[in-house]
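Report on the structure given below.
Just one protein chain is left out here, and the rest sit where they should.
Now for chain A:
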Amino acid sequence: MSILEISNLSLSFGGVKALQDVSFRVPENTVTTIIGPNGAGKTSLFNCISGFYKPQQGTIRYQGQPLPGSIKPPKRAALGLARTFQNIALFRGMTVLDNIKLGAHVHMKSGLLSALAYFGPARREEMEVRKEVEERIIDFLEIDHIRRQPVASLSYGLQKRVELARALAMQPKVLMLDEPVAGMNREEKEDMARFILDIREEWGVTVLMVEHDMGMVMDISDHIAVLNFGQVITEGLPADVQNNPEVIKAYLGNSDIDSLRKKLNAEGEAA
């Protein structure tokens, strides 16, 4: 059963074809990864799914229902599509706790008048969210020591983790992660990989991610789609994708490794 189904999606900006006839599916309760060289259209695809770009052609089906362009980003968030950004998009002026609480915004209801009085439902709701955030998310991601700190003062790795926490507070069904471990050191990467696997297993959330770190992608993905120049080259299990000649070509260019090595050796001898 696929929770997300992308079919024949095309998106262009003027003459630039960012996505051409892209089709693939995200099976439910898996870690699905989109890989591909820079500029292949991975982030554009994310932006189509979360509603920032309107594709000219094709459909996106979420839980069997089509997601037309008339469903705007806030509505998609409420439907359970959460995401993080490649360049961290936290609210820098706020504390970690407030950032995470913002994730729960769509599931809260209190209005302006009860907020002004901070009485009754508004107060109860705030306390419930605080409890939920503290006991389920902050505890799970091991960020209790920084909850009071402003986000701007944190290291890059921790900021990525806070962004993940905020996305989890949205109680998503599909969690889209745009390069979750880019720029992290080995230890931080291992932590993040562990969190992603736990999110799938313990929370039952489907993870869709874009990532360049092949070691991690091959280790934790259940399903991989490869994008190049706006087109899907192949999709399947990590082992299949790894050995696909088209994929090797996309990453290394036209020449195969042996002829490349020969060429280099020849040049070395000539010099």
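The criterion applied here is as follows: a contact is a pair of C-beta atoms (placed from the backbone, for glycine too) under 8 Å apart; a residue touches a chain by one contact, two chains touch by 3 or more; residues count from 1.
One rule holds for everything that comes next: contacts and distances are computed from a predicted model.
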item	value
Per UniProt record, name of the chain withheld from view ["Peptidase M16 inactive domain protein", "Glutamyl-tRNA(Gln) amidotransferase subunit A", "Branched-chain amino acid ABC transporter permease" or "STAS domain-containing protein"]	"Branched-chain amino acid ABC transporter permease"
Touch criterion as defined above, residue of A:Gly93, A:Gly183 or A:Gly236 at the omitted chain	A:Gly93
Contact with the hidden chain (one of A:Cys48, A:Leu67, A:Ile146 or A:Met170)	A:Met170
Identified contact with the non-displayed chain, of A:Val16, A:Met108, A:Leu237 or A:Ala266	A:Met108
Those residues of chain A which, in the complete complex, touch the missing chain	50, 52, 72-75, 77-78, 82-83, 85, 89-94, 98, 101-106, 108, 110-112, 115-118, 122, 125-127, 129-131, 134, 166, 170
